[in-house]
Each structure stands twice: as C-alpha cells, then as structure tokens.
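Missing here is one protein chain; the remaining ones are kept as they sit in the complex.
Per-chain numbering from 1; labels A and B assigned in written order.
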Amino acid sequence: MHGAGVEVERLRKVFGKKTAVEEVSFAVELGAVVGLLGPNGAGKTTVVNCLSTLLPMDGGRASVAGHDVADDPAGVRASIALTGQFAAVDDVLTGRQNLVLFGRLLKLDRRAAAARAEELLTRFGLSDAADQPVRSYSGGMRRRLDLAASLVVKRPVIFLDEPTTGLDPAGRQEMWEVVAGLREEGATLLLTTQYLEEADRLADRIVLVDHGKVIAEGTPGELKRQVGGQVCEVRAEPREQALRALRERLAEVSETGGVITVRGADTGTLAEVVRVLAGAGVETDDIRLRRPTLDEVFFTLTGHRSKEEVGS
Amino acid sequence: MSTITETGLLAGRNLRRFAKSPQLIADSVMFPLILLFLMLLVFGELVGEATQGDYIDRLAPVIVLFSAAYGAVGTGVGFFADLRGGIVDRFRAMNIGRLSVLAGRIAGDLVRVLLVAAVTTAVAYLVGFRFTQGPAAVLGFFAVVVLFAWIFLWLAVVVAMSGSSEQAVSGALNTPVTLLLFLSSGFVPVEQFPEWLRPVVRANPLSVAGDALVGLSSGGPVLLPVLFTAAWAVAATVILVPLAVRLYK
Partner (left out) sequence: MTARTEAGLGNLFGQGLLLAGRNIRLNSVADTISTMVIFPVIFVFGFLALFGNLLRVRGIDYAQFLPPAIVVQWMFSVAITAAFFFASDRRNGMLARYRSLAISRGAVVVGRMGADSVRALLAIAVIIATGYVAGFRFQAGPLAALGFVALSVGFALTVSAGTSALGLVSRDPESVSATLHVVYLPLLMISSAFVPADAFPGWIQPFVRNQPVTAVLDALRALADGGPTAGPVLTAVLWLAGLLAVFSVAAVQAFRRAT
C-alpha cells in the first residue's frame, strides 16, 4: 500500500458519444478525507463508479488500497465500502435485518453479524428504530443506515457518493456529524459533493471537477488563495457614485446586495479605495478586507454558480 | 368558487395528467384493443359455432366494460398516490369544496372511460361490430357505459381511501373485477355456465350492462338490462358516495 489509499491517473470514461470523464487525476493519502467537488453532471459519480469496479475505465489507471482497479477488481472490492447516491437498503426489511443481511453476505457468522449490526445501529443513532421497517425512516435515517450498511465489515477505504443530496438541513447536519466521526477515527475517505459548504467542512483536500476535468486542487485554504489575494468589501453612499468612481480606477469591481466587492485586493488596495472614495466625495459606511469564500472560488474557476447559489 | 367550476378544473387536471402520460394511454387504450383481438382470435370460432351469432357483437361491448372496470383500478391507484403525495391535502388547505376533489376525480375518469370506449368501438367496427339500432341507441350505449363506470369509480375511490399501500389498493380492486369478469355473460352466453352458477352470472353488473350494450348496438332486449344496470348504479350511489364523503373527511 504505497502510502496511498487511492491513486487515480488520467482516468477517462466515455458513454457512447458522451465523454463523462475526460481526464481526472488525483490521490487520496491513507487517513485523508478528499472531497470531489463539482456541479451536477461533472462526472463525480462516474469516477466513483469506476473506482469501485462498477464501470470499466476507458483510459488511464487507478489503484485502491494498493490494488489495481483494472487488474485486481476483487482486491479492490475487498478493500472498499461504497455508499452510493441512493440509500440502497430494502424498504420492507427492518434496519437491523438490512445490516445483518450484509454482514452474513460478507461471511460474518450469525452472532457476529447481529453484534456488528447492534454496534452500528447504536453508533449511528438508529437503535430506537432498529426493528422498524426502513419504509418508516426519515431521509436522514435512511442515509445513515445506508452508510452503516457499507461499514458492516471494516474496510481501509470508504467512498461516499453525495451523502447529503436531497436531505433537509437537520438530516444533513446529522450526516455531517457521522462523517466527521469517521474522519476522526482516521478513515481514508473519498467524498463527492455538489455543496461547497460540505466540502469545506468535511474535506482535508478538495479536488474541483467540472465537465469531466480537474480544474483545481488543494486544501480549502489554498483554493481560496487561488482566487488571488483578498476581497475588499465596501458600503458607501451614494452607492452608484462610489461604484462609478471605483470602476474608473480599479479592476474586478462588482456589486451585490448593496455591498461593493473589489477582488485581488491587498492592504495597498484598501488605502487606494479609501482615497478614491474620499476624492469622489462619497461617504464610506464600512470597509473591510476578508478572504474569499469557496463560492467565489467556484465561480471564478468554473464560470458558473454552485448549486446553493442557483437554488436560492 | 362554485363546486361545479372546481370540479371542472380538477377533472381537467386529471385528464391532462392522463394525456401527458404515454404509459397510461398505452395501458388504457392498447390493452383493451389487444384483448379484443386476442379473444376474437382464440374464441371467435368456438363461440360462433355454439351460438350461431357473430362473437364480435357480444365481445366489443364486454371489452368496453372491461376497460372501464380495469380503468377503475387505475383510478384507485392514482387517487391513492394523490392522497399520499399530499396534493389532496393541499386542495383541502385551499378550502376547496369537499365534494369537488372527489367529483373532479370521478368526472375526469368518466370522460377518460368514454374516450377509451369510443376508441374501442371504433376499432371493433373494423372487425365487424355495428350499431344497427339508430342514433338514439348509440347515445344510450354510451350512457350505459357511464352508468357502469360510475359504480366502479366510486368503489375505487372508497378503496383508495381505506387502503394502506398501492399494492393493497390495486389488489383489493383487481380481485373482484377479475372475478366479475369471469362470472359474467360477457365472454360466453349464460347457458354455457354450470346451472348453479347462472343466478350469479345473471345478477353480475357486468352481465346486465353487457346485455344492455348488446341490445343497444346489435339488437335484443334493452329495457330490462338497462333498468338492472341503473339499479346497480343507484345502489352504488346510495352506499358508496356517502361512504366516500365520510372517509374523505
């Protein structure tokens, strides 16, 4: 296991005429949490499906826990826990029956399977509903059971495909706590998500994917720096006049919700802004420097808004 | 808004959903037609020999009734989905007349049944089915179809409101409908049944409505079968409609 949980080199996947993944390379070190972040249709799920041997790759190579995905798929499957986009558990069975079934499939004996099911139900806060049919579970409970089902047997690498898509805020919060718990235990985790907030919160490193290609990679902090320096926010009256004055002198000036934003700023810019505004006879209410948000990173790199922005 | 306007709007919604689902159209139009041709092919010669008549004269009306009765299974399942999906709750919250939601469902499905009946008879025409009793009888024909569908649609709505799952609803409707279909004089004349079964076969709404439709299309007794069908419809109205309204609350 050459120090790497997951290694992906120039992975490519084509469906008919549609290129789902053009070229994706990244690595997940042992014990790290990496977030594969991108909008719907970016190719994230296809990457996970290739890595978990569900789909054959059309180019490149990849290994998981030291097993080559193309040459040793059985070795890969014995090293991974996959939690897919859908809560893949049986509705008519109870939570406990679901977990016991997976344990037995993976060769735990009856008693060990029952004990492991109990342990996971307690750990994921499902003890009270353990003997109810899954049909009666909330969305968040189903997802937690789904995750538990993939952890019935301990595996070195965990794939989480969009763990919170479609959950309400409470369900998402609960899921985040569960994933944070796995992270603290030192799990090697590859997580796909279309939520910036989720990647920011859970991942040590983020791989930003769009149209089947990696467009940026780094820690959340590094990505934020990639946008270039800091952001200067100004509130000033009259706003129109302030905007006009700033645009004459500085690049990358924009305005949303009454706040004027100047990108690529440093401490020098701050002084410049103050001087320009004073010169234009505009009264400054508030002025401050801050680091860019991941939203701004996303927008700068992909040219479109992230899901949360589109939705609101 | 008046109950009638609301009913019209809601019936329109149901019909539009029907018109936009190729699956539903295929199920409710294609299936009766396939059955029509299959029955004709498989049993046409046998029944023709036994009755010295044209099988299509009897078969076409039965298929029309059959599709109305099975259409009611779709009504039950669809209404159940509406109840579970919360759209009925929304209608309730919008302070729409209590009866309008039920009436809209029934009215929309009656129109659908009539459309399917028209298509089925039109296709049956190609294989020899004829209206020989004049234009008033044609109108009577479709009126009997409506009376018949009325019974089963209310049944479907009641079952949908008391069922626990989609499967339970479709099962609870499919079983009696299939049973009635077999024990009717639709596919073969009453005389072909064992003697002890004949009273059941004669009283079956499918049989009486079938006789009425045969009388109104190719000729035969009309008055008595129509009266019997109407009696069934009245009974359904007296029992099922109040029950449906009560359950809806």
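Operating definition for what follows: a contact is a pair of C-beta atoms (placed from the backbone, for glycine too) under 8 Å apart; a residue touches a chain by one contact, two chains touch by 3 or more.
All values reported here derive from a predicted model rather than from experimental measurement.
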Next item on the list: Taking the complete complex into account, tell me which visible chains touch the one left out.
Entry: A, B
Checklist line | Which of B:15, B:83, B:99 or B:168 contacts the chain that the document leaves out | finding: B:168
Next item on the list: Using the definition of touch stated at the top, determine which of B:41, B:93, B:126 or B:223 touches the missing chain.
Entry: B:41
Next item on the list: Using the touch definition up top, pick the residue from B:146, B:183 or B:243 that touches the left-out chain.
Entry: B:183
Note to self: Applying the definition given at the start, please give the residues of chain A touching the unseen chain.
What the structure shows: 49, 52-55, 74-75, 77-78, 80, 82, 84-90, 92-93, 97, 101-102, 104-107, 149-150
Checklist line | Residue ranges of chain B at the interface with the undisplayed chain | finding: 23, 26-27, 30-31, 34-35, 38, 41-47, 49-50, 167-168, 171, 175, 178-179, 181-183, 187-188, 192-194, 197
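We adopt the following convention: only the chains that are shown with their structure count from here on.
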Margin query: Between chain A and chain B, what distance separates the C-alpha centroids? Give it in angstrom.
Written below: 53
